[in-house]
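To start, the structure itself, in structure tokens.
With one protein chain withheld, the remaining protein chains of the complex are depicted in position.
For subunit A:
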Amino acid sequence: MSPRDLMGAALRGLSANKLRSLLTVLGVSIGVGAVIVLVAVGNGSGKAVQARLEAMGTNLLTVSTTGGGGGFQRGQAGPANQQYSLTLDDASALADKRLAPDVSSVAPVMTSSGTTATNGDTSYTVSQIIGTTPSYMPATNTPVGIGESFTQEDVDTSQRVILLGQTTATELFTRPASAVGQTIKLGAVDFVVRGVLASKDSTGFNDPNATAIVPINTLRATQAGYGALSQIVVQAANEDRVDTAQAEVTQLLTARHQVPADQTSPFRITNSAQILQTSQDTAATFTALLATVAAISLLVGGIGVTNIMLVTVTERTREIGIRKALGARRRTILGQFLIEATLLSLIGGAVGVGVALIVSRFQLAGVQPALVPSSIGLALGVSAAVGLFFGSMPAHRAAGLRPIDALRHE
């Protein structure tokens, strides 16, 4: 039989029971569609995390102190860990090119949370007020959207100026653009709004736009007192120097705070490249998990193919007998049923790909799926293989029937 004849016979066989074929196709298409969509979702969420972290800057180091094993949080200097508190002097030392040649910029950070900002009758509790220097903005990829940043001079002279995050500005002024130049109160102190920060994507649970940034000296004078720094943000000269910069920072801080050699470092240095790596690993695991779930549904679809083909073979035993009596050879019968099964699962695969292409255009569970081209090819290939594999048992059963037994079958 020519391939065309085989295909014709297979199509006739499938169309003989349209609903049954349709449901089997549906089973396979759900499997294939699930593989493609879920892999795309996993991939998409991985990409989203990566994009956010890359927006943060991959050559960023965040230094904080763990307090030498004590239960004190950063900034809350207690007697046991005062020795290891980060100070403005630490920040100046890190900025020294001779001491840390691979560090390009340094920004000390102090934070104060839960402060209420008021604009006339409108008030809003800013989740975090950051006190820092101007180099913080480029280092952490926090550009000023409207207005301008404050200057080092503003820091040195403790000017009462403020940069508002998008959410803060919207809450206080409705239109963020109208905020620049206005005066607001933080607690009891007046601040002049110098600029509004550009909107940032969320990297975690907190809204990164519900902030305000003020010069660090101003924050110390007005809100947070003269305690330790929360963190020091360090930018490496370039992405390749992040590791050396991290080593320099560790060495410098260990020396400055006279940490005993036998003690684990009380300074925690978070490397954004490491975070990126970790989150990529997490995303990969997530994707693998989703793919496994999808693969199981594809397997179930495949078993559906076997089931239907077994029913078909039983139902058409007599037909197989007739065909054998008319001179059909073993492999002709085998081919006919294998092609039927493969056709079933290939049609299912094609439908699944089509549906997946449509579905993955939409956001799913807050993630924009990113299609992995290889997953489409793989899913189609697997669906063809599913047909061949799961169809081979029924097809062999059909081909192996003795003509007389098949003809006698009622």
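Everything below uses one rule, namely that a residue touches a chain if its C-beta (ideal position, glycine included) is under 8 Å from a C-beta of that chain, and two chains touch if they have at least 3 such contacts; residues count from 1.
Please note the rule applied: contacts and distances are computed from a predicted model.
Engineer: Can you pick, from "NADH-quinone oxidoreductase subunit K", "NtaA/DmoA family FMN-dependent monooxygenase", "Putative ABC transport system ATP-binding protein" or "Inner membrane protein YjgN", the UniProt name of the chain not shown?
Structural biologist: "Putative ABC transport system ATP-binding protein"
Engineer: Looking at A:Lys97, A:Arg268 or A:Arg330, which residue reaches the missing chain?
Structural biologist: Touching the chain that is not displayed is residue A:Arg330.
Engineer: Among A:Leu23, A:Ala177 or A:Ile404, choose the residue that contacts the chain missing from this document, as touch is defined above.
Structural biologist: Of the candidates A:Leu23, A:Ala177 or A:Ile404, A:Ile404 is in touch with the missing chain.
Engineer: Tell me, which residues in subunit A touch the chain that this view leaves out?
Structural biologist: 1-2, 4-5, 12, 16, 318-319, 321-332, 402-404, 407
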